[in-house]
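There's a structure below that I have some questions on.
Only a portion of the chains appears, each positioned as in the full assembly.
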Amino acid sequence: MHDLMPGIREAIANAGIKNGFVTVTSQHTTTAIAINENEARLVEDVKAFLTRLIPPNDKYLHNDIALRDCPPDEPENAHSHLAAMLLGSSEVIALVEGELQLGQYQSVMLYELDGPRKRKVNIQIYGD
Amino acid sequence: MHDLMPGIREAIANAGIKNGFVTVTSQHTTTAIAINENEARLVEDVKAFLTRLIPPNDKYLHNDIALRDCPPDEPENAHSHLAAMLLGSSEVIALVEGELQLGQYQSVMLYELDGPRKRKVNIQIYGD
C-alpha cells in the first residue's frame, strides 16, 4: 500500500486549482485505488485479509498461461485481478478553497496487488 | 461481464470532447461497474469466485419475497445486491487529448450479477 497524498497535494499545488475535484484512477488491472488509514499494522491486516479471502495459490483458469493467447512469461495473477475488482480502480474527492475534502485519517492509497513493479496512477485536478 | 469500451469510445467521439473525464455509472442495484482485464478465462474465475464468496442459495432475508411489500414475482437476488455493493457502481477516468487515461489491459466492464436482462449504463463525457 502506497500513500498517494504527497503526490496528490503536490499536483493540486502545481495546478493552481482551488475549487473543483480530484480524480485518482489506477492504470493497471492488478493495482487498486481505495481510501484508508495509513497505519503500519493495518497494512499488515489488509495483506492477511486479502490473502485469506482470495488465496493466490487456489486454482484459477486465468493462471493456465499455456492455454491463453499471451506470452509464456505472463504472471499467474488471477487473485490480483479479483482483489482489484473488489477494491475498485478510482475515487473522486471534492476540492474546496484548495483543501481536499477528506477526513483526518483518510489517505488515498495505491494497492499493489501483484508486483512489485513500476506503476502509474492518474491524478486529475479539475476546476478553477 | 460486458466490455463497455466500444460504447465509451463511441460516446467520446460523438461528444467531440478532448479533455475532461468520463464517468460510468450502473443504473441498477444488481449490476456493477468495475475495471478489469477482458480475458475469457478470468471471466470464469470471477463467476466462480463470486459464487463462492456470496452463495446465491444461502439464506437471505431479502429473498423472503412473501414477507416484503413487493410483487410476488420479484427475483430472489440478495446475493446480486451484495456483489454489486462490493464491486461498486461507478468509475471515473480522465480524458486527455481525446485519449482515455487507462492502461493497456484495462476495460471498464459491466458486471451482470442477476439477469440476464436488458440493462442500462450511464456514460457521461464532461469537459471541452
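Letters A and B mark the chains as written, and numbering starts fresh at 1 in each.
Rule of thumb we're sticking to: a residue touches a chain if its C-beta (ideal position, glycine included) is under 8 Å from a C-beta of that chain, and two chains touch if they have at least 3 such contacts.
Computed from a predicted structure; not experimentally measured.
In this structure file the full complex is assembled from 3 copies of one chain, 2 of which are shown.
Here is the rule we go by: only the chains that are shown with their structure count from here on.
Overlaying chain A on chain B by C-alpha atoms takes a rotation of 120 degrees, rounded in steps of 5.
Between the CA-based centres of chain A and chain B the separation comes to 19 Å, rounded to the whole angstrom. Of all the residues in chain A, the ones that touch chain B in their complex are 23, 25-29, 53-54, 60-62, 64, 67-68, 78, 81-82, 84-86, 88-90, 92, 120, 122, 124, 126. Residues 20-21, 34-37, 39, 41-42, 44-46, 49, 53, 86-88, 91-94, 101-103, 105-106 of chain B are the ones that touch chain A when the two sit in their complex.
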